[in-house]
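The complex appears here minus one protein chain, its other protein chains still in place.
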Amino acid sequence: MVKQIEADVVIIGAGITGTTIARELSRYKLETVVVEKGGNAGNQGQTKAAGGMLYTGLVMLMSFILKSMMAPDAPLYDAHSQKIKWLEQGFDMVPQWIEELDIEYRRLITMAIATNREEVKALESLVKFGEGIGVRYASPRWADKKTCLEMEPHLTKDVVASLYSEGDLIHVSPWDIAIAQSENAKQNGVGFMFDTEVIGVLQKNGYQLVKTTRGPVKTRFIVNAAGLLADTVADMGGARDWGLTFVRTLSPILDKRAGKLVHSCLNAPPVPGKGPICNPTVDGNLKVETGSYQPTQDRYDLGAHAGEAMQNILKAKRYIPEISEKDVIRAYVGMRAFNTRDQEENIIEPCNTNPRFINAVVRLPGIIPALPIARHVVELLGDAGLELVTKPDFNPCRTEIPRFRDLSDVERRRLIAQDARYGHVVCRCETITEGEIVEAIKRGARTVAGVRYRTRAGMGRCQGGFCSPRVVNILARELNTPVTQIMDSSPGSPIMPFKSKELLR
Amino acid sequence: MAKETKIICIMCPLACQVMMSMDDKGNITSVINYLCKQGEKYAIAECKFPGRILTTTVLTEGSSHKLLPVKTDKPVPRASLMEVMYSLSQTKVKPPIKMGQIIVSNIKKLGVDVISTDELPA
Partner (left out) sequence: MNEQAIDVAVIGAGPAGLAAAIKAKEAGAAKVTIIERDEQPGGLLHQCIHNGFGLAYFNEDLTGPEYARRFIEKAMDLKIDIQLESMVLDLTAAKKITVSSRQGLRTVCARAVVLAMGCRERTRQQIMIPGTRPAGIFTAGTAQRYVNVEGYIPGKKIVILGSGDVGMIMARRLTLEGAKVEAVVEILPYIGGLIRNEVQCVHDFDIPLFLGHTITDVIGLKRVEAVTIAKVDKNQEPIAGTETTIECDTLLTSVGLIPENELSLKAGVELDPITGGPFVNDRMETNISGIFAGGNVVHVNDLVDNVTLEAEVAGACATDYAAGKVPPAKRKISLKAGENIRYIVPHTICAEKEVTLSMRVREPGEKMRLRIGNIFTKPLRVVKPSEMLKVDLTREQLGKLDEMTAEIEISIEKR
């Protein structure tokens, strides 16, 4: 007999939105359970697809302009819109947030490059536009050719001038935040059910029953943070007057060699077909931006197309001539959802027919406003009758797995002296040690992807070719599970399903 | 019945496609389409006895190494390779094993021994 799990709140989805809400709820004396289809927090859907750019200022300004060109009839910028308010509030909360979660981040300069007089004009009108909006957007500075090349020595010599700003862009790995928040929420008492799919919600007398592939969960409130599947999950809770549309992007990730060539987030002037070029990532790779979204009917349309990636690289190469298509170590497809009611906005509200079922349907950018949105969801839950009694022992801080590669030799020596496994490098491309992998497993990684997203093992230039057999062995040893049952990411994705000689019998 | 076979020579990158004709008794009657003596020699040998050194592994017991690499000491007829594999899948060895040690002698009565190609330390 499976023990019936009882909760005050069930959150469906452990992406950025779900884990932020979970962590916010863990401040209160509540039983919260997060149900996630995938094997780890932040490993799938929109969170995995997110670019990890936490921005305001110049980047936001350029996105406004691009949007106005693509949809000339739409209202350009409404500083009072809920979305913009949350973005601005959220950006101001970022430093404390990432400090508490102890995740890696990288502050970047934003640079918009002009290579001819027309583009300079485009940038001039950008400045004017920003001044019209307000102080947050009015601060970009000009750099002449010489300064541009001093700031970015590998930039094309065709540069004439650029507009740049500091302090308005931070790069993070989106899944780092989701994983850190899931760990912190767990620390504060939240329960997590991974590899668990929600198959239905039943309305009972005074409670709701969430039926999952791992048994039912009895709960009073439900939060739908299911991202790409938010529509399907919403239907389980009640009626909806919105649907989802999907767009895909393809982002090639380049080797660290290329990452060293660029220091800022580089953009072309915001004119159609141009825009973002590339930016170094928090891991030191170079991410080439597409700047375009392709609509798709199929939310599982995750196949990459080589031509697409090549085009993007050729575009970036015009600005950074030294990068090469040979530098590509990975090209991933990102899927994003927009709601059909107002694709510019998020839907954060109780279901029309079920006040105890909150839909939190967040469109991109989803990381910047995550905290204000989560706090709003908590308020909505309170309005719906959830008692919010603060927990005196709530601890907002979580510590990261030691990052051997970033430590000084003195720190490395100390760490190895404490635990010899930190001296044994397993992933040679990213310099990830056995100690880090074992710690990731202790914190809940049960798959190769779980280890990869927590430690970066297998994310480097050889993409796990060397270390994956070793990671599989460590997983099997630590979890006391046969190698044949170690999964890549989720049930049904075994790495090595058969033992030697098994197929000969 | 007379028969024709094509044999790709592996002696050099040229990879001559040597054509062999045989009479009904299996005697080679003609060899054509090769560019050097080596090719002719190889094709005749390959036609008479298409044998291969089989390299594979056997399971171990009581060792940190899960497998021991092995090979046959003489070529195995090509048609018998899988038969040898099925038979060897049942074999398990215990350390210590020295390199070159016989693991299975006269496997499947083919007149070849299976020998270890590495050591398995105790």
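So that you can tell them apart, the chains are marked A and B in the order they are listed, and the count of residues begins at 1 in each.
One rule holds in what follows: a residue touches a chain if its C-beta (ideal position, glycine included) is under 8 Å from a C-beta of that chain, and two chains touch if they have at least 3 such contacts.
Since this is a predicted model, take the numbers as computed values, not measurements.
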item	value
Residue, one of A:Gln4, A:Thr340 or A:Ser493, that touches the chain absent here	A:Ser493
Listed residues A:His263, A:His376, A:Arg452 or A:Lys501, member touching the removed chain	A:Lys501
Among A:Ala22, A:Val35, A:Ile277 or A:Ala309, the residue in touch with the chain that has been omitted	A:Ala309
Residue of A:Asp241, A:Asp393 or A:Asp409 touching the missing chain in the full complex	A:Asp409
Absent chain, residues of subunit A that touch it	252, 257, 300, 302-306, 309-310, 326, 328-332, 409, 412-413, 416-417, 420-421, 423-425, 428-429, 431, 433, 461-466, 468-469, 473, 483-484, 487-504
Residues of subunit B in contact with the chain not shown	8-10, 12-15, 35, 52-57, 59, 65-67, 69, 71, 78, 81-82, 85, 89, 99, 117-119
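Keep in mind that, in the parts below, only the chains that are shown with their structure count from here on.
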item	value
Touch list for subunit B against partner subunit A, complex	57, 59, 66-67, 85-86, 89
Subunit A residues touching subunit B - in the complex, by the definition given at the top	500-501, 504-505
